[in-house]
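The next block holds one structure in the form of structure tokens; read it before the comments.
Only one protein chain is missing; all other protein chains are in place.
Every chain is named by a letter (A, B and C) in the order it is written, and numbering of its residues begins at 1.
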């Protein structure tokens, strides 16, 4: 055991707050701590200016107007707000009750849709085939006169696959249906120009980009109106009440700028990920889940047969590696990840999955360490596995 | 002008993040930054432990169970969740549609109720008389067979008056109606034992207690079930999804502990507030709004006749004093504060109101400075005021 | 939220005060609405030789009064007749939307003072189209652009 060592490769779960982000937030904790609604005195105006500067910066980086960016407490709230809001306004307007999504959405979207289902909405789930990518023609086919919303995530959190957002938005618009995307895993990692893509609403979250947890945003295209999720003092142009998280907004802007600006870091991450993919694939009975081309450079998802992911993660933890799995055992549902199952993988393969999600802070040397330790851990679990025993026996018989 | 000087006395709007809170949060930004849901590795467990320790501490200080405390993004979200949730579950259960509240609630409550009103709920507003306090017997009278919720704030944000929560909760329970209280201004400032008071749900917010903006909590009595506001990954026992704001939760616990522990600070604040009240009352044609006994020690609200509050705040800003007003002009509604109007004050008096809300960081010397500068500013505005001119003329005529 | 010009006219309002035996006095707004403006005019040979104001109201109300008095001081009454709230807003470098009504009030106050003068000297006031209402509330006529 190498208790001293710490290799964090679970950046799709959450990230370390970067030093520059902490530095940027700090003045809003102890100096310009005013309430942005208190515009009658300097300290309030300073907070307001910081908030609006952050909004402007974010909107510029995303290719939209500052007035189209609303801060939220995170990705989940943004997902809930957009989906429930659009559904509610369709209901009020006496429009249809049909929503189209994909099979691999985050629970923030899926569970929100399930809630709507109970209220009488009908949900269609687009297939993602074995590569984890939705097909535009399937959306075209799924659209009905009753369809009031298309919501497909930008990039998947487990397998990193990137969806054909532009085509999906175009098809939606052809049918005059608003297109929402949960871009929590994509923002900061891909070059996204909202206007060019024609997105109507988009959710993002800071803590995947090295801000503290508890800040996110919803982009809503100008003119797209839907009810608020949270009522009150009328902040965020009356659309999201609650005293604004000024430091969080500042953090989000800085983190997004750094993430988008670091092209070098992205190439480094890609190289590390590819190196890892190549070497982990050498472990027998392993397979990479999800398309390798249309995929976030940060993400690798490998399944190892005959073992179960929870044990793998626990062994890796013992040697200081923080990673995650889509195994059933890591959840309370006893069902393996819906994302891996959507790829058509049998349950037993889903159980043995390992997700590694990198950041530019990781090093090539860490990749070697991971390769060594994953190889060790998989071997160790297989040596305990009755399934592996069976495999070996069957091979003996065959010989 | 004394541009160097800064006297922040708008602590009911928001507060400076205290050094100890920053110190307590910091490790969760850059060392134990894991996702509390990632319990399979050490960094995730550390985050989980910190989160649950914070929850336990808060629950102990409030006199409830840790399992009854759910973290939110702030007071507004907590208000929305409790009120909409209780209303929705009553609707589903085919119960009544009547809600009782007070005339002086925060907009987070009032606007949420207005939204429900549009959905068919009927809202009764309890009077607060000229002292700003609800009468228990009025609640008794207002209750109908259709009443499904009583929501009365613990302490008011503008005038600091404290409501008879225990009696209100008792009456509600006698009629088997859940009692919710927006305690955003009360928590940390009053000794609150939820179980003794018999409250069913209670909202609080960190940034009024020297945490960063963007963290709050909702207490929900065990057994009281209502729909979620935010669905997703199943955090907070499945009741409030979204990656938990670990640093925020830690901050909330520390801030609450410090606030409740600082009895000395509270007495100092009371002395400063009383000194201020005595001296500002010496300004002719001034009056204190709201009961002086059942009132937060932090709060002072004075109205000065013949002037308008916005100008007063702006003049105070010029000499480095940060305070607030319930004047119409400080809002976009062109209506003066609904709280001051609920006291039965004529509009013209509401317009001239000044709210000072102290923290234990303030000093007696600052109080003298405030007295001097408020006296100056009121005098200056009156010298420009045609209303004051009229008064002086009428006095001349009388003599 | 306020421009530097607004802040300057609020912090250092020009022409505050009264004029004894003014030639025209106009007062508009009411205390309930939170704004009252009173304008005193001294007029010599159809020129505003002096102007003073008193205002009960917010920062914008004080700044617009101050700016309005500056705009008409030394001007002929035919020029004063043409004063618009828009001119006041522009001279201040803009006002937040919710404060535009203050500029309307300033225009009205000037016109009311002028009307008072016209009435005193027996001139027709119909060219002035005055109002003494509480502008945020009356909603009875449109002042354009706000």
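We take it that a residue touches a chain if its C-beta (ideal position, glycine included) is under 8 Å from a C-beta of that chain, and two chains touch if they have at least 3 such contacts.
Remember, it's a predicted structure, so these values are computed and weren't measured experimentally.
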Residue among A:186, A:307 or A:356 touching the omitted chain: A:307
Touching the absent chain when the full complex is considered, from A:35, A:243 or A:327: A:327
Chain not shown, touching residues in chain A: 306-308, 310-311, 314, 318, 327-330, 332, 334, 336, 346-348, 351, 383-389
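By our rule, only the chains that are shown with their structure count from here on.
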Gap in Å, rounded to a whole number, between the CA centres of chain C and chain B: 39
Touching two or more other chains - residue numbers and ranges from chain B: 310, 314, 330, 332
Two or more partner chains touched - positions in chain C: 59
